[in-house]
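What you see is the complex with one protein chain gone and the rest in place.
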Amino acid sequence: MTITDIQNKISEEFAVFDDWIDKYNLLVEMGKDLPLIDARYKTNNHLISGCQSKVWLHAAYEDGKVIFTADSDAVITRGIISLLIRMYSGQKPEDILNSDLSFLDDIGLKDQLSPNRSNGLLSMIKQMKLYAQVFKLKSDTESNH
Amino acid sequence: MTITDIQNKISEEFAVFDDWIDKYNLLVEMGKDLPLIDARYKTNNHLISGCQSKVWLHAAYEDGKVIFTADSDAVITRGIISLLIRMYSGQKPEDILNSDLSFLDDIGLKDQLSPNRSNGLLSMIKQMKLYAQVFKLKSDTESNH
Amino acid sequence: MFDLEAIREQFPALHQKVYNKPLVYFDNAATTHKPLAIIERISHYYRCENSNIHRGVHYLSQQATEAFEEARRFAASMINAVKAHEIIFTKGATEAINLAAHSFGRMRMKPGSSILVTAMEHHSNLVPWQQLCLEYNGKLLVTPMDELGQIDLQAYTQLLDQQPVIVAITHTSNALGTINPVKTMIRMAHDRNIPVLVDGAQAIAHTEIDVQDLDCDFFAFSAHKAYGPMGAGLLYGKEKWLEAMPPYQFGGEMVDSVSFDKTTFNVLPFKFEAGTPNVEAVLGMETALRFIRNTGYEAIATHEKELLDYATAQLSQIPGIRFFGQAPEKASVISFLIGDVHPFDLGTLLDKMGIAVRTGHHCAQTVMDFFNIPGTVRASFAVYNTTHEIDTFVAAVKKAALMLS
Partner (left out) sequence: MFDLEAIREQFPALHQKVYNKPLVYFDNAATTHKPLAIIERISHYYRCENSNIHRGVHYLSQQATEAFEEARRFAASMINAVKAHEIIFTKGATEAINLAAHSFGRMRMKPGSSILVTAMEHHSNLVPWQQLCLEYNGKLLVTPMDELGQIDLQAYTQLLDQQPVIVAITHTSNALGTINPVKTMIRMAHDRNIPVLVDGAQAIAHTEIDVQDLDCDFFAFSAHKAYGPMGAGLLYGKEKWLEAMPPYQFGGEMVDSVSFDKTTFNVLPFKFEAGTPNVEAVLGMETALRFIRNTGYEAIATHEKELLDYATAQLSQIPGIRFFGQAPEKASVISFLIGDVHPFDLGTLLDKMGIAVRTGHHCAQTVMDFFNIPGTVRASFAVYNTTHEIDTFVAAVKKAALMLS
């Protein structure tokens, strides 16, 4: 599925709920289900400082696609992380770089991404795009050889 | 004349004018007429710092009375100084200490004595009373001997 | 007579909705809302009094200077300072403490000197002293506390024996609510000739301060935590210290005379007030202090104690709740966690229900480290809060806890 397809899918999943409380319940469930990051990556090296909740992120590049795993110590943050991983993990670097996240507005999660939510998500997204950038450069250079 | 007599006299002199401008004209004239302080006292030693206009004050104690001379580089300040000297110079220390200056309110010069008029007058009055205090102590001590 | 409804009426910010729910504002230890009188005071200032002060001979400047210095006298009387010029206006408690640390430090620190703080300081009363110690190759001594959040006075005595150049203690802990026995601690320090700075940021809105009775050497607070505007605070200092200390910032009113070779400095309090002062905020602070005086510390304390006791009792019924800060002498601050729920998650859900609490380390990271937790959820009450709000809050906590466990 393309990133847009996944975003549409997520939007649908949230659209069935009117109430914020149901949306957050869903988010919490998704947070609980998030496949954990490999324990050896849960180190300061992979930590993205978010002031209140911590986020760990790991990225690998396999067959032209970026594989992300991540974790957080707060479950709502994990919930959003799980959305981001669904969208970005397994995608091509250029698709990640071209994607936008405005659909989160529509589903009522925008303020979780506000610059001062202190949950580290914005830094995490920046970091994901940075990884995509690096992998893209790498593969560009390699294909030039 | 007692200090109160002099204050009444001054009040009368100002009472004939309704307009602030005439009062200030009188003040300026009084300022111009102020008998100058002896040049040798116009030193930093006798300077009372007033931020915007400078005031020099000298005091002597003769026959149980305090003799003040003073000067300023600003003429309005000199005008008020001349009032103060008329009141206090030649008076006994205890009379100076017991006097009050509320009559200046009545004649419309109160704001020249406001704590931040930056003209040094308040410090000058403090200094005059301090001199009176010192001379009083001195004569008390001497009469005790 | 304490009339809660009448008080609430004075605070426009209390009557808003967030996410379509009536706001329950329990983040008062971070900043309080402001009574209308303060908003109107500021507005009046800019409409009718605005002026730069102290050196203008014109009417507006005279009036504004008068008002500013009257605010200083009022602040002095509020905390019972001996002299008005012992009140140095700053932009807040943090600046006040930095001023004290910098200037007192320069006067007193020698290589190897030590400074004594407590284990429950806000970063603003910890890091300035720590950095001063680093600069002088000195030693930061820390008075420990127990699990309830109480200072260990035994250990304090022993640490005093190391003759720190100053003791810096918080009057009331923002993270735990503990009210420290500052008067006793000051006496103990003075017995050894050690001066004491009291961080009163969390005290001034809740309890009467008498700096002469406390006999503290310095006292600092911010207006914005006591119903006043942002951008104003003060450092009280005993005249003898302030006279002796070198200035902190340079320029403006703090200067007496300047030549390229040499500058002499103005007298107290101006020596420490560089630049155009924040007249607006200082007048707002005066209005806030008057609001507190008119309401009365006793009435405030009685009401806030009621809120504290009620909220503590209600919250205690929630399974898995853990309170941080259980000293018998406690301000209206409740720091807690529920089971393993992350404070950020709890705070986020409470927010969605219209409840403003603070989550995290509350700028007291060493306190969190002591309890080995990432942070707490903190509800802090002000004079305008109600038991009804507490009911809403407790129900919301229960609901959130259910969602998260």
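Each chain carries a letter (A, B and C) given by its place in the written order, and its residues are counted from 1.
One rule holds for everything that comes next: a contact is a pair of C-beta atoms (placed from the backbone, for glycine too) under 8 Å apart; a residue touches a chain by one contact, two chains touch by 3 or more.
What you are looking at is a predicted structure, and each value in this text was computed from that prediction instead of being measured.
Of the candidate positions C:157, C:207, C:365 or C:387, contact with the unshown chain belongs to C:365.
Of the candidate positions C:212, C:276 or C:316, contact with the unshown chain belongs to C:276.
The chain that is not drawn here is touched, among residues C:4, C:57 or C:318, by C:57.
Shown as candidates are C:103, C:124 or C:202; the residue that touches the absent chain is C:124. The missing chain lies against chain C, touching residues 12-13, 16, 18-19, 23, 25, 27, 30-31, 33-34, 38-39, 42-43, 46-48, 50-52, 55-61, 91-95, 97-98, 122-128, 130-131, 140, 142, 222, 224, 229-232, 249-252, 255, 257-260, 263, 274-281, 344, 347-348, 350-351, 354-360, 363, 365-366, 369. The missing chain lies against chain A, touching residues 49, 51-52, 111, 114-119. Within the complete assembly, residues 20-21, 24-25, 28, 51-54, 73-77, 112, 118-119 of chain B touch the chain that is not shown.
To be clear about the criterion, only the chains that are shown with their structure count from here on.
With respect to chain C, maximal separation of chain centres occurs for B (centres as means of Cα atoms). Chain A and chain C have CA centres that are 39 Å apart.
Chain A and chain B have Cα centroids separated by 80 Å.
Chain centres here are Cα averages; for chain B and chain C they lie 46 Å apart.
Touching of two or more other chains is recorded for no residue of chain C.
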